[in-house]
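Every protein chain of the complex appears in place save one, which is left out.
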Amino acid sequence: MQTDLTKNVSMDENRRAWVFPLVFIIVIVAAFVIFNAVAGGKFLTLLNIKNIISHAVYPIFIAWGFCFLFACGYTDMSIGGVIVLGSFAACALGNQIGVGGVVIGGMLVGFVLMFVNFLIFTYTKIPSWIAGISLALIYEAIAFALKTGKNTSSVVTSALNSDYRILGQLPWSLVILAVGLVLVYLLYNRTNIGYNIRSIGGNKKVSQAMGIDVNKTLLAVGVICGLLIGLACVMQESYAGQTSVKTGLTSINMIFQPLAIYLLAEILQKHINIIIGVPICSVILYSVFNMLTIMKVPSGTLQEAFLGAFIIIFALIGQHSVKGVVK
Amino acid sequence: MSENILEIRGLNKYFGPTHANVDVDFTLKRGEVHGLIGENGSGKSTLLSQIAGLYGSDSGEMKVNGQPYKPHSPLDAYDHKIAMVMQELGVVGSLPAGINVFLGRMNRFSKAGILNKKALYKEVADILEKWDLSAPPLNRNTDGMSIESRKMIELARALSVDPEILLLDEVTQSLSLNNRERLYKLIEKFKSMGRSIIVITHDIEEMIEITDNVTVLRDGAVVGTVISSETTPDEIRNMMVGREVEGGYYRDDYAPDFSDKVELEVRNLTVAGEIENVSFDVHEGEILGFCGLSDSGIHTVGQAVYGLTDKKLTSGTVHLMHNDTYVNNATTALRNNVGYVPKDRDNEALMIAANIRDNFGLPSVHVIRNKGTGFIHPGKVKKLSNDMVDKLSVKTTGIYQTMDSLSGGNKQKVNLGRWLAKDIKLLILDCPTRGVDVGVKAYIYSIMKEAKKDNIAMILISDELTEVLGMSDRIIVMKDGKVSGEMDRSEDLTEQKVIGVMI
Partner (left out) sequence: MMQKRKVKAADIIPFAAFIILLIFFAAASKGKMLSAYNLKLLIEESIQTIVVGCGVLFVVAQGSIDLTVGVNLALSGVIGMHVATMTGVGWLAIPVSIICGTLVGLLNGFLVAKCKVPSFTLSIAMLIGVRGIVNFIQTKIGIEYVPDDLRFITTAGFRFTLFAIILVAFCYIFEFTRIGRYSQAIGENETTTRFIGIPVTKYKMLAFVISGFLAGVGAIFSMGSVGGTSMQMGVFLEMRTAMAVFFGGILVTGGSSAKFYKVILGSLSITVITTGLSLIGLSDSQYSESIEGILLLIILFVTIVASRTGGRKKIVEKTPHTKEAGAQS
């Protein structure tokens, strides 16, 4: 053990910290360019890039939500259901009073439901992801009832007026994303509450003994996740204009892609801060989907197969030198 | 300012039906290093925890600087300049080392809610430098670090408060010799600054060496306080146990005594980056001791002999003579009458949340099972555990009690006993008495003596020199991963001689 190397080590690492992301991004861009050439220039057209980016935005907020959820040890399978209901609200209120309605409706319902989830996780101590499946059943059933209900059906399933969908379109979606990135990054990496969250996720007992108020911190996570998921509702409804629902836990499907984004970002975590990694991975993910579509790989079947393989390969690379216990 | 910085009168603490502290009176002077000693469960850690604000007290009062003191949380204690390094609490593994030091108290590094990490790390580095402690990389997560580095982080955390009273609960047991020396210097410096320290350690010799006064606790109550320079280890031992400790402690013979038959032949054992060309023999009925400083690789030797080190990095041969087998992996070792007691009892040795039966049975499952059908008779496992509980007199309500509710000494009995339940030819012991009290320590030594009589070959790896000297027939001293000396047991082999070869 060395006494005096501390500063050198940390500086050395800071310098190295920039190398990997840089190389990584160059490799990705190079891959895009090469693919573009192969695809006869169909990939890197302005329209196509716009397409990819505008699609990539709303899952980013969900994936950020996962960052905080997982950081404190929760897995919430009901987020898909929350998003369906939040999007319904955004649509119903949006068509009544405009963009403000979209924001209020989505944020409110998304926030309240996420917060309810958190209260259930924190105070009932039911393992979160089992509770999450139960909650998903409940939310789906409510959504389904709304969709099939005589009075509610037309309100929640009609398309959101395209005038009120600007938040989900470029350039506004990018503006919101940029602001979100800065705020979420600071929250996760540079604030007490961010570290407190990560601390109780790491070791609850030690955190408590160090004077961190565990319940207060968990509620803070609830608030943060609520805001992020609420925003995701707003963005998804504004992007898609319409949300469909089926029963039988199908809403869990909705979170697979954000989950894949989170998992990719987590694998890169050693080299790229996870909050920054999320948007990067989202763009990569949807680019890959886009490439597959250009290559005429059918979506809903083989594209998913590629996505699965993609995650596993990433995980293989990321876990390459991992020692110790992995469950 | 009064001479007494801390005064405790009539302190009581209950945990359910357990009366953990009984009317404790305690006084700590300014500039005093005060030792607390007692067997496991005597209430010393509980006492420190109350001073540090981890537990409230049920009755009695504490005064700091003559002012009433009733801490509600560790942070409250910090405000009174009191900080504690706990025995088994640790750090948050998923956070950087530097953050761990100020976790929960990072406000002063924040501006407008945004944390200045650089300033924080600098402050931590300054603290470590000020007290001359070895520093692990501060921006690295702690879960990849050694116990020793993590202890340093905990020490830095306590010192960051700039405490007037520092409470150290079993800190030395996780440190190797060179870092212990550093800690002793820290204690001296503290003293010279007129600050006070309360130390808990199981190592009585160490205790007498570094403290001014020692208070002995038994069953939650104070037995008495003695002046360190005027007492002897035996006096303290007797006070702790409440009677004369019989039958000696270490071995009372002073000559090597073992069979000529070699049981284990190790040749050119190398683990890249850790140990290099280590060769030795262990004979039947021999205790071979290993000692060395923290980077000497003595613990790696134990792991490598049991086949636990990374295959790609390991070379050389480990030859078991009794059935002419070469150990390439731990499974071979397990199946060929070798036992291994790892250093980190709670993380490497025991299934802490499982019951006693499962812990006793695990290494024997493959022996108990019916070779044809694979059937493991539950009754046989139960019998094995019950027999061992009786034989080792493990203090328990029964074999279905979970391990985490046992005391350290009883945990260690299970840890050792599960090997003794088998037909063992070679036993590797890595710090077998770490964190256990005198009574259990003496008991473990007696088990070792018995095993020796049964012709079991033993490798004793330890950070406690007195133990290695007291128990081994031969001692191998290691330095920087290589064997630097080999000595036979004799009356005039002293610690100084061994240390001379170590450094």
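Chains here go by letter, A and B, matching the order in which they are written, and residues are numbered from 1 within each.
The rule we apply is simple: a residue touches a chain if its C-beta (ideal position, glycine included) is under 8 Å from a C-beta of that chain, and two chains touch if they have at least 3 such contacts.
Fair warning: this is a prediction, and the values are worked out from it, not measured in the lab.
Of the listed residues A:W172, A:Y185 or A:F256, the one in contact with the hidden chain in the full complex is A:F256.
Within the full complex, the residue among B:P342, B:G417 or B:P432 touching the omitted chain is B:P342. Of the candidate positions B:S229, B:N323, B:T397 or B:Q496, contact with the hidden chain is made by B:T397.
Considering A:W129, A:W172 or A:Y185, the position touching the chain not shown turns out to be A:W129 (whole complex).
The chain not shown here touches subunit A at positions 70, 73-75, 77, 120-121, 124-131, 133-138, 140-142, 144-145, 148, 201-202, 204, 247-249, 252, 256, 259-260, 263, 266-267, 269-270, 298, 300-309, 311-312, 315-316, 319, 322, 324-327.
Interface with the hidden chain, as seen from subunit B, comprises residues 93-94, 141, 143, 306-308, 329-335, 340, 342, 347-355, 358, 361-363, 365-366, 369, 374-376, 378, 386, 389-390, 397-400.
Definition applied: only the chains that are shown with their structure count from here on.
Separating the CA-averaged centres of subunit A and subunit B is a span of 44 Å. Chain contact summary for the complex, subunit B toward subunit A: residues 54, 73-75, 86, 89-95, 99, 103-107, 110, 113-115, 117, 121, 125, 128-129, 132-139, 148-149, 179, 294-295. Residues of subunit A that touch subunit B in their complex: 1-7, 9-10, 13, 186, 190-192, 195-196, 198-199, 201-203, 205-207, 209-212.
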